[in-house]
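As you look at this complex, bear in mind that one protein chain is not there, while each of the others sits in place.
Showing chain A:
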Amino acid sequence: MARFVRWYGAGPLHLLVLVCSFALTAYAFVRLFAVRPVDVAIWFVGAAILHDLILLPLYSLADLSAHSVLRHRTERVPTVPWINYLRVPTFLSGVLLLVWFPLILDLAVPYGGDTRLPESVYLGRWLAITGVLFGASALAFALRLGGIRRAARAAEAGPPSGRDAEP
């Protein structure tokens, strides 16, 4: 037993569960790959690669770039952490596009003929939603910024006590 664990790297139950799972996987795989096996394999593995090695690095990089490119350059004016006012609308608009891009980009060829509904409305709607999200975020940011700067000015004018408001 201890020898098995040393050789295998985990307990026998671990192996048993995995073998059971692989048996089921193989049974389904044979059927999944019955037609156009290469294309299906590309889709299956490509799905993981597309997310892990393309989508995730891209949005991480976008986030980091936003941080360094748009960072606040003047020290004189008090500011507030701003990145989330950019992240939130970008993320919300982005997941909408990620899920509904075939309709938004007018890619679903049979859509209009099948359903008797025009597909052309989606791009405008997505842009409108995106506009509202960014607009609301900008407004929230402006209000927050205004509040903080007013407080800072008041503190400067009054007794020198409250400049520690910033996190």
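Just so it is clear, contacts are C-beta pairs under 8 Å (C-beta built on N, C-alpha and C of every residue); 3 or more make two chains touch, one makes a residue touch a chain; residues count from 1.
Going forward, contacts and distances are computed from a predicted model.
Novice: There's a gap in the complex where one chain should be. From "Molybdopterin-dependent oxidoreductase", "histidine kinase", "Histidinol-phosphatase" or "Sugar-binding protein", what does UniProt name that chain?
Specialist: "Molybdopterin-dependent oxidoreductase"
Novice: Considering the whole complex rather than only what is displayed, give the residues of chain A touching the chain that is not shown.
Specialist: 3, 6-10, 14-15, 17-18, 21-22, 24-25, 27-29, 31-32, 34-36, 39-40, 42-45, 47-48, 50-52, 56-57, 59-61, 63-64, 67-68, 81, 83-84, 87-88, 91-92, 95-96, 98-100, 102-104, 107-111, 113-117, 121-122, 125-126, 129, 167
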